[in-house]
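Below you'll find the structure I mean.
Missing here is one protein chain; the remaining ones are kept as they sit in the complex.
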Amino acid sequence: MTILATRNDVEIKNVVKRFGSNTVLNGINLEIKQGELLTLLGPSGCGKTTTLNLIAGFLEADEGDVYIKGKNVTHIPPYKRDLGMVFQTYSLFPHMTVYENLDFGLRLRKVPKPKKQNRIARALDLVKMSGLEHRYPRELSGGQRQRVAIARALVVEPELLLLDEPLSNLDAKLRHELRAEIKRLQKEIGVTTIFVTHDQEEALSMSDRVVVMNGGKIEQISSPTTIYNHPETEFVFQFIGKSNCFHGTVAEINNRKISVQLEDGWVTFVDADNIMGSERTCRPGDEVKLYIRPEKLSLASAEQSGHLEHFHKATITQMNYLGASWEIDATLLGKSVQILTPMYDASWQIGKEVMIGWNPSDIMLIKK
Amino acid sequence: MKTLGRLRLLVAILTIIYILIPLLVVIPASFTSANYPSFPPQGFSFQWYTKLLERPEFMTALANSAKFALVAAFFSVLFGTLGALAIAKYDIPGKSYITSLLTSPLSVPQLVLGVALLIYFTPLMLAGTGTGFLIAHIIICIPYVIRLVLTGLSGFDYNLERAAAILGASPLTVFWRVTLPLIRPAIISGGLFAFLTSFDNVTVSLFMVSPDMRTLPIEIFSHMQDAYDPLVASVSSVVIFISVILIIILEKLQGVGRMFGGTH
């Protein structure tokens, strides 16, 4: 029992947070496991930054409790929580050198000098910023500053590492680079890390688990693959990645498949597991929405039709070349759909009729 | 450490009161029924206001102050606006030096300026004359007008002028019907500020006045040193009253704090 109790480094229980008449967090419950990299993902205003600030201690919950490593910290100020945090704007102290920035937290913890120097050297080495101890923040590039910020947060050996959209101010290439670095660092050091971002790619590529939030509530907590392939709510499906949507009525449910009749009378099968929403069941006659991702739709050609169960005619309306793939808009069953494919066939033209194929396992269903 | 925060707030509030207190005590003191100035006042009476009307030196001084302030403001606005327009619109070589030069009277102590003008005007027969006085006041007011109008022009969209020109407006029409209305708040603020600066001025004025041409602040100054009675309070209240009205207008137009470089 005790082993289980300490396996959660952070526990948020029934937390409510209001700003004036606006309820930003509406009864949040969250358990963060020791050593994991958890990402809070959602659109602006969903409450992810508020949640992070509650864990950090910059905000106090109106209702509910926050526990860090078993201790109730709900009313403890941030400077007594022993955490590490990296901010969106780096927040390196501009009037201190890199060394002094890292020294700040260690001084407050009264770490003896030789040990301090050792730790600072190791921290800078970890983020590949050795040798720059005597530079001032303004002499560093954005990427360098962020690395120093990470080193500063880690050098104090915190209980948790909090990252508040740390990569948003960097250009795309740097973002990719640092993403991998943060992931590598986290695995190497093993510190429980909470990451806040609005960028899905970041969330999916870095996390052990993703928490999708919307309007002050948690929509789903799962591993990245589960979030993407088995979203539990309509919001999660629409928020992550792109989606195509069809309307229909449930015709029959048998065994492992649901047959749904679409608007023009055409019938498609959907895997029985793929139901989103609070109730995971449906009955014949239910009005439903079907969702499928663009990359799960295939412009069928002779080679790849083998594994696909359904096919239907469609007319190409738009073709966008993205470099590594094609984004093709087409009219399928009277609806405009988007298809993402790495393939290319010279016969594909705007106005051309093609066959589009898909599988029941790739469709998600939700009751209207 | 919430107590430190409360202490800070307390000191802050006390300091703000400290800044305002001299003005706050003057007005009630002017309503005293006694013969000597005091705060709190003894009794309540309008006598010191009625007596004020009977004192020609104060009424003349008030009229003088108002007259000079108006004319000084007018010329400061005229020169200052033209100057600011020139600096903002044209890429004149040495622009920043010129701007510094035009605003430099602000950084020179009024005492030194007073000395310089008195000595300089005497051989020119301007010392102690209305013209000399006026010139001195224009010198101290121009920097404020320039700063305010330049700020007003800093966000100006010059494409509006070009659009008017394309539509057929002559440069004069463009200025009169497009530019001027848009910088009007800045010009009016500059004018009001110049008026108050001139109206309130003491130090430079002390070097420029003659016995038959005194302004209100100078009357107050000498009465404080020689004839200390509640009349000073009522005169001062009149000054406060005039200033407050103009401050309110200035606040609506520009934001008084912003003019001194306060808020963002």
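Labels A and B are assigned to the chains in the order they are written; within every chain, residues are numbered from 1.
Definition applied: contacts are C-beta pairs under 8 Å (C-beta built on N, C-alpha and C of every residue); 3 or more make two chains touch, one makes a residue touch a chain.
Throughout what follows, contacts and distances are computed from a predicted model.
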Report summary line: In UniProt, out of "ABC transporter permease", "Cytochrome B6", "Glutamate synthase" or "Response regulator transcription factor", the chain dropped from the view is recorded as "ABC transporter permease"
Query - Among B:L52, B:L150, B:L196 or B:L253, residue touching the chain not depicted - result: B:L196
Report summary line: Per the whole complex, from B:L52, B:A73 or B:L118 the residue touching the absent chain is B:L118
Query raised in the report: With respect to the chain omitted from the figure, which of A:Y67, A:Y136 or A:W266 is a touching residue?
Result: A:Y136
Query raised in the report: Which residues does chain B use to touch the chain missing from this display?
Result: 1, 4-5, 8-9, 11-12, 15-16, 18-26, 29, 37-40, 79-80, 82-83, 85-87, 89-93, 98, 101-102, 104-105, 107-113, 115-120, 122, 135-136, 138-139, 142, 193, 196, 199-203, 206-207, 216-217, 220-221, 224-225, 228, 232-233, 236, 239-240, 243-244, 246-247, 250-251, 255-264
Report summary line: Residue positions on chain A contacting the omitted chain are 56-58, 77-85, 87-89, 91-96, 104-105, 108-109, 136, 138, 152-153, 156, 162
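Convention: only the chains that are shown with their structure count from here on.
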Query raised in the report: Counting in whole Å, what is the centre-to-centre distance of chain A and chain B, each centre being its mean C-alpha position?
Result: 59
